[in-house]
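Let me give you the structure first, and then I'll get to my questions.
Shown here: the complex without one of its protein chains, the others still in place.
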Amino acid sequence: MTRIRFREPSIIPGFRLTFGFTILYLFLIVIVPIVGLYMKTFELDWPSFWRILTGSRFQAALKLSFGASLLAALFNVVIGLLIAWVIVRYRFFARRLVDAIIDLPFALPTAVAGIALTALYVPQGWIGRLFSPYGITIAYTPLGIWIALVFIGLPFVVRTVQPVLEDFNAEVEEAAATLGASRLTTIVRVILPALLPAILTGFSLAFARAVGEYGSVIFIAGNIPRQTEILPLLIVFRLEERDYAAASAIAAIMLTVSFLILLLVNLIQSWSNRRFGNV
Amino acid sequence: MTVNRRILVLSAVVGVAMSLGASGSALAQDSLNNVSYDPTRELYREYSDHFAKVWKEKTGRTVAISNSHGGSGAQVRSVNEGVPADVVTFPLEGDILGIQAAGLIEPGWQSEFPAQSSPYTSTIVFLVRAGNPKGIKDWDDLIRQDVQVITPNPKTSGGARWNYLAAWAYELERSGGDEQKARDFVAEIYKHVPVLDTGARGSTNTFVQNKVGDVLIAWENEALLSVKEFGAAEYEIVVPSVSILAEVKVAIVDKNVDANGKRELAHAFLEELYSPESQQIFARNFYRPLYPDQVDPEALKAFPELKLVKVGDVFGGWEKAQPTHFDEGGVFDQIYSND
Partner (left out) sequence: MSKGVFKKSVSPVTEPPAVRYLLIGLSILVLAVFLVLPLVTVFVQALQMGLWQALATFSDPDAISAILLTLLVAAIAVPCNLVFGIAAAWAIAKYRFPGRSFLITLIDLPFSVSPVVAGLVYILLLGPFTPVGAWFLQDFGVRIIFAVPGIVLATIFVTFPFIARELIPLMQDQGTGDEEAALSLGASGWQTFWHVTLPNVKWALLYGVLLCNARAMGEFGAVAVISGKLRGETVTMPLQIELYYQEFRALAQVSAFSLAAVLAGLALVTLVLKSWLEWRYADQLAAGNRGH
């Protein structure tokens, strides 16, 4: 009778050490704190939880955070596709520089981005001053929040689409052209569908990042309840009031949404692996 | 092996970084944490430099002062939950009573320093946009239909509690002592508030940077500083007919200083607040000095004469005002929905 093994046999040593350490570290740093958050939330009785959920301030922040993140992520899909296309398909001066600068939002600390964007978009700023004569204020309005979220989400779609586009088989395009498809038809009907899983992944990542973003937004957002207050800021506000129950309830809701997005990304990836091979 | 060498270099870098970090804190012989309220950022920056000089002359030792700023209500909770404060410099007695209730400060701290441990005072005035476009003159203008008021959250900010009590005192006096009228009046003011920031500095930023609201109910020092920094072409100060005498309070956090052997330093830090030089520093930063006669008369011109009521006379002191108005389920919770 053979014993049922957890892992397939291997001559390579160190499984117990590395696996054990990985699980322990993962538990201590990530899992236990997150479980603690949910436990804290479950201490709330239903009426209190319901009051938090239906509070006008929470609902407004929820709509703003998700709405602005959605719009920013959608914009990032369009811009990201454009930039990925240009970098992969065209050869031009400073192409490498363009390629390198795209990751700036990953490398630049969010607080730095926050004060820089604010300085640019206030009515006296370099960009704000172009719009203020027309009565458009960007800083301290939802528009400013959107700008910050576009900034931090910009690299995601580019970086997910770029490798797929590079590996894209040119023969398919040639075949489409030979069969009489116009360039636009080829792009829309042949290339875009193949990019779709990558686009969806990039979109989800940008969206998830935007929903949770704090540092780059709070400087440029007006932080006015029910108008320009994002969810993470509402958590901070509840924390300053030492209303831990409310803070953790809001955090638990955000965390659950993050999990769902993560799940979605994984589903997209396994679906596209089945359909298109490895992406 | 090259990899080994790289790891060595990496660990060397880490080691250097860590020893730098350690030496950073070892460099200063003494250290003191002062947990304060929101608008005193500029004040305690200047005062800390001054005190470091005094301490050096007196003991020959260098001292590093860490100042922490935020809405005082939030700061009180931070101290109670473990921010290692050695001294607290708060805008009102109720804040320190909150720390006393948590057992960190022993009763009787009020008599530890002169003038009931109140080295300077301030009051509450209005800051309006240049030219006073909404014609705001007194408290009753704040509840006019077209006026938006900026004030912080009384739950987290001490200044906001002074604002609230000043408004209450005004209506109480006007109505000849009708508590219900005062309550309705204050409730009406909060209906005109689009944003309750957690601290006074947050509210000032909302008003001056974000350009939200028509009038900021502000600390006198914060209003004068705003006019100084942003110019009279941008803002002006309106002095209401009645305001409140804001008696700030300072105290040693007994439990923390005794655990770290810092009582002497903490005492010296707070005692020095009463020296002539320090009183000058207060006046320069637009706080009303305790001893005006020790201060350059020119600096005192910034402070207008106005009728100031005391919390002890109108509200029965902070022991009573805090639970009645601001604690969980108090009047403020009843008149303002934050959800």
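Before moving on, here are some points about what is shown:
In order of appearance the chains are A and B, and numbering begins at 1 in each one.
The rule we apply is simple: contacts are C-beta pairs under 8 Å (C-beta built on N, C-alpha and C of every residue); 3 or more make two chains touch, one makes a residue touch a chain.
Values in this document were obtained by computation on a predicted structure and should not be read as measured data.
From the options A:I52, A:I87, A:V157 or A:I268, the residue with contact to the unseen chain in the full assembly is A:I87. The residue touching the chain not shown here, chosen from A:L53, A:I79 or A:L196, is A:I79. Seen from chain B, the chain kept out of the figure touches residues 1-4, 6, 13-14, 17-18, 20-21, 24-25, 31, 33, 35, 41-42, 45, 64-70, 78, 81-84, 201, 205, 225-226, 229. Although one chain is not displayed, its contacts with chain A can still be listed: residues 6-8, 10-15, 17-19, 21-22, 25-26, 29-34, 36-37, 40, 79, 82-83, 85-90, 92, 94, 96, 98-117, 119-120, 125-127, 150-151, 154, 159, 162-163, 166, 170, 173-174, 177-178, 183, 186, 205, 208-209, 211-215, 219, 231-233, 235-236, 239, 244, 247-248, 251, 254-255, 258-259, 261-262, 266.
Criterion: only the chains that are shown with their structure count from here on.
The touching residues of chain B, when paired with chain A in their complex, are 70-71, 74, 77, 81, 153, 155-156, 194-198, 202, 206, 209-212, 338-339.
Chain A makes touch with chain B in their complex at residues 51-52, 54-58, 122, 139-140, 222-225, 227, 237, 240-242.
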